[in-house]
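Shown here: the complex without one of its protein chains, the others still in place.
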Amino acid sequence: MKIHPFLIEVAQVALLLFLAPLFAGWVKMLKCWFQGRTSPSLLQPYRDLSKLFSKDVVLAENASWIFRFTPYLVFGVSVMAGSIIPTLSTDLPLSATADVIVLVALFAIARFFTALAGMDIGTAFGGMGSSREMTIASLAEPAMLMAVFAVSLVGKSTSLSQMTAVISQGGHAMLRPSLVFALLSFILIALAETGRVPVDNPDTHLELTMIHEAMILEYSGRHLALIEWAGMMKLYLFVVLGIASFFPWGIALNDDLLVVFTALAVLVLKLGFVGVGLVLIETGLAKMRIFRITEFLGSAFLFATLGMMSYFMLE
Amino acid sequence: MVLTPVSIIASSFAVILALLVLTPIVSRNQRLLIIVGFSFTTISSFLATAAGVWTVANGTISQVVIPLGLPDLPFHLRLDVLSGFFLTVVGLLSTFVSLYSIGYVNGFLGRRSITSLVVFYSLFLVGMQLVVLADDALFFLIAWELMAAASYFLVLFEDERVENRRAAFLYLVVAHVGAIAILLSFGIMAGLATGFSGFQSYTFDAMRETELPAGLATAAFLLAFFGFSAKAGVIPLHVWLPEAHPVAPSNISALMSGVMLKTAIYGMVRVIFDLIGVFPWWWGAFVLVFGLVSAVLGVLYALMQSDLKRLLAYSSVENIGIILISIGLCMIFTSFDQSLLAALAMIAALYHSLNHAMFKGLLFMGAGAVLHATHERNMDEMGGLIRFMPWTSSLFLIGCLSISALPPFNGFVSEWITYQAFLLSPALSSPLLNLLIPLGAALLALTSALAAALFVKAFGVTFLGHRRGHHAHDHVHEADWFMRIGMVLTAVTCFGLGVFPTFLINWMDPITEYLVGDTISSSAAGFGWMWLTPISHERASYSAPVVFLGIFAVVAITYLLLHTRSGAIRRAPLWDCGFEKVTNRMQYTATSFSMPLRRIFGFLFSIKEHVRLLPETAHRAFPEQLQYHLRVRDRFWIWIYQPIADASFWVSRRIGRMQHGRIQIYLIYSFVTIIVLLIFSK
Amino acid sequence: MNSTIAAQLNSLLAALILLTAFALVVQRRMNALLHIFAWQGFLLAVSTAIVGFVGGAHHLYISSILTLSVKVMLLPYILHKLIQKLKIHKEIDSLINIPTTMLIGIVLVIFSYHLTAPIRELSTLVTRSTIAVALATFMLGFLMMITRKHAVTQIIGFLAMENGLLFAATSATYGMPLVVELGVALDLLIAAFIFGMFFFHISTTFDSLDVDQMARLKEED
Partner (left out) sequence: MLKEILKNVFTKKKAIPFPEGFDVTPDQAAKIIDFQRKIDTIFHRSLRIRQVDAGSCNACEWECTALMNPIYDLQRFGIDFVASPRHADLLLVTGPVSRQMELALRRTYSAMPEPKLVVACGDCAIDGGIYQGSYAVTDGVGNVIPVDGCIPGCPPTPTAILLGLSRIIHSCTK
């Protein structure tokens, strides 16, 4: 029984918890720069969270246990998801507990309960948010699964560590058309799932345009803190999932600590670049009409399907 | 009496018989009748479950010949692993539902006599158990008809309402059309076994022996598939489900939707894999396509409903579709001699049958509890029930989680195995199938995502928020203890099936061994009971216990951390944007929740919606009242059933012309008939 | 660069060409269409050059240069001028909505893959796997001509079809004889000019390039 894998596992979860707000702050910072503004500090998300944790909670009179339970569950599910995606090393004790399909299902749990919490209070906006969220999710999930299927065809497996290992050993994998298409569709889906422009605007103030925000209008204090933290973690998780399945080079394939530290450095570097790309997309595009999202996700599905086909046709 | 599966099942029938004898005696005291009747059925179903579990565990095959029925056509019974498995499915759910019924049926006391309910309920159970036990065509069809007839009367139980009578009639018609198809299919197979002259080949054994020529085999398969689909509610033969299930008493809908549909699945598996045995791959593709269509359309139709039980009925169509998908995959793999993958797909199919029996039973029981409490089936009139019915709401939530395939509950396991089967399809040696089958996986993903949306809607609109209707919950009360016990047991089973899949797969080994000649448990449980690793652990692995414990641990830790800290929770009115005139009518309803999906997938339905301003004279900007009319109809009804109905009416009207009511004319008819017969008999 | 990498590169280019073909089918804006078309031509030229390099068929270089000059620079330029002159920016909505078109496209790809299976069996070239893509590109161009109402988009569809043919030629057998390709290029140029004149006539007759207007030409009542 070796101890290193467990250390790495713990390190990954710790990274998830602390890197996620940092990444969110980085994205915010870049956004401010790209709009020619002075940005708030990189640590702003931590400050928001710590303030929210220290504040009181105001619950609606008719809030049921579901409303109070949801933040904790969403948080727990995100941590669970973070512990199975190979971020630093593929040699994880928990990597066998869940494959990529389970990962998608874990996100589905969080969404399911958030949507229920949105309907729990009985305001019009909460219901609207839940309805829209579930609609978009039900279009995004098939595309998401098609994308990961395309990757898992290349990786000959659906277990994340295995896929990562196979692809990073495969060499010049970027020449594989199937992966290119899968990456394209994965980007579109990640934008939709994490509620970024052009699908949803994370910092809108206008209730009628909200999708995810509308469900959490009623939350306050530590509940809100947990939900916002989980949101940042979701963004981070999608990014590391993309890195693990498309740019795995640098992720350690064993539990040698030195390699793992280099992996950490590489990871931070990659996160920085992904942030730039994300902000370029977000600054360059405008939010879509909600019924144009069908076409957006439809093209994501198209790319994933083409990826799968080109695996059979061209490889 | 020596204790064998056969003797156990016999004693279970004996219990039912005793009940039928006892019923007339106690029927005077209805409350007593309820307790006696349903406790007897509970015992009998439990015995059936035990027999089934035992048979599958041992993999034994025991046959019995009863010298009953027509002269020299004795009844054959056979208890093998397949019938054992479905006996378990039937027995387990009927045990729970019988317990539940002790509480539920009390609701009818004083309103009507429940004697008929008890009698037909027990006959229904017997019918379903005999269907899976029958080993010859004759006895199978008799049991099938017994099941159909009993369920017909159960649907008709509250017969004062006209829609119940219409639904029951529709159900009867479709069931019998299906039965005829099954009869013909058996006829073909039996006829080929030993010519059309003798009757000796009506046993399933004789059919197993015979090699069918391809053409006739296809005919037999198509007939059987059509016939059983009519019972299983495969699109486009599904129309009776959403009519019959809502109007039946909820414990009956639970049984019909949970297990009666599974007997049709049993019939398909029995005929295709056991009786026919060898088939080309396109049969599998055929089944797969029907499964996909049923799954996607079923869930979409369900999303459009605002009647809770109708919604559940349509979602049964969806789940039957998912089961058919796995069966189709299994057939394709079998025809390509990929026995290991075939075993995987078959496990997925059977596992999902068991799962669907459990969670759909649970959901219908929950819906029954809601109906019992509010006397309301329309979700737009409900809301906020979670505060009045904590037990029912939590159990219903478990059902919702299971059916929307969320870990760690059972629905997810079977769908996960199905995905694995899909992802292993590149092993097939046909490039076209390699391209096409993954698209099926995408459709399955669409289905499960839509199912999640569907059950967010079902739970959210029914139990969360405020009451959407006009009048307040004055009479709403929690379900009583028997109903709770029934539901709790089912929920626990859902959880257990979700968290400990490897045990079940080990148990199901003999079935796949018998049907496709291979087993997956050696690899599936290769890493011990905690890790489910079909095929190999590099390929994929899932550990429900660890996932569950992990989430649970994090949630618990976070909760404790945050609650040892002082932090007053203050209750305040909901945030209505400061607008004081917010009413409960402003919440999202079932109709408005599914509006975006209705707009995206609208082309699949025939939707009529129009808004009327009241009063008519009002300016468009300042109406006093808006009336919104929405009618979503099943296109299949318009395309297929309406024409058939019209045609049959037309024909009967023509035939009606021959009726004159004058005896001489009738005599002429018969005289002419005799002449014609004499001419042709030469 | 050894032939396996070349083959991989070529299949990647094939995939991208397929992508551009889909983009052409679903894109609504006129200028974007032109850009995508130019990109398709560029990818085609590159892949032709690679095939020429690997197969040692040096006349392919010339044809790739030809493609580059005609399909990437000249024709887009002409069409661009045309659009400027006729003041077309957004085209009338296509006959079928976008997701449906995509699904039809997917079906077409599968069909062409199924169709070219025997050729893949016969051929021995490193590029044989891209024939299916070439056929699919051709069909998608056709689909574009069918679903779009606007004359200019129909031209682009036509040119995309021609791209598909050229790609098929290069990937199935290392390209057609040079003479043929020269002829084709010339034809395209002439065709483009003729189309241009047509447009002027159409637009002066109907003051619109919506080809549905041509329904008015048929004799009735």
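Just a few scattered comments:
Order of writing sets the labels: A, B and C. Residues in every chain begin at 1.
One rule holds for everything that comes next: contacts are C-beta pairs under 8 Å (C-beta built on N, C-alpha and C of every residue); 3 or more make two chains touch, one makes a residue touch a chain.
All of these numbers come straight from a predicted model, not from anything done at the bench.
Although one chain is omitted from the display, it touches the following shown chains in the full assembly: A, B.
Across the entire complex, the residue among A:40, A:93, A:170 or A:250 in touch with the chain not shown is A:40. Among A:22, A:57, A:102 or A:300, the one in contact with the hidden chain is A:57. From the set B:213, B:517 or B:573, the residue in touch with the chain omitted from the display is B:573, counting the whole complex. If you put the missing chain back, the residues of chain B touching it would be 568, 570, 572-573, 575-576, 578-580.
Chain A meets the missing chain through residues 32-41, 44, 47-48, 50-51, 54-58, 203-207, 210, 213, 217-221, 224, 280, 283-284.
In this text, only the chains that are shown with their structure count from here on.
Two chain pairs are in question, A-C and B-C; the one with more C-beta pairs in contact is A-C.
Centre-to-centre spacing of chain A and chain C amounts to 37 Å, using the average Cα coordinate of each chain.
For chain C, the set of residues that touch two or more other chains comprises 106, 110, 113. Taken residue by residue, chain B touches two or more other chains at 431, 435, 439, whereas all remaining positions touch fewer. Residues 106, 110, 113-114, 117 of chain C are the ones touching chain B in the complex. Contact residues on chain B toward chain C in their complex (touch as defined above): 431-432, 435-436, 439.
Residue ranges on chain C touching chain A, taken from their complex, read 5, 8-9, 11-12, 14-16, 18-19, 22, 26, 98-99, 102, 105-106, 109-110, 113, 129-130, 132-133.
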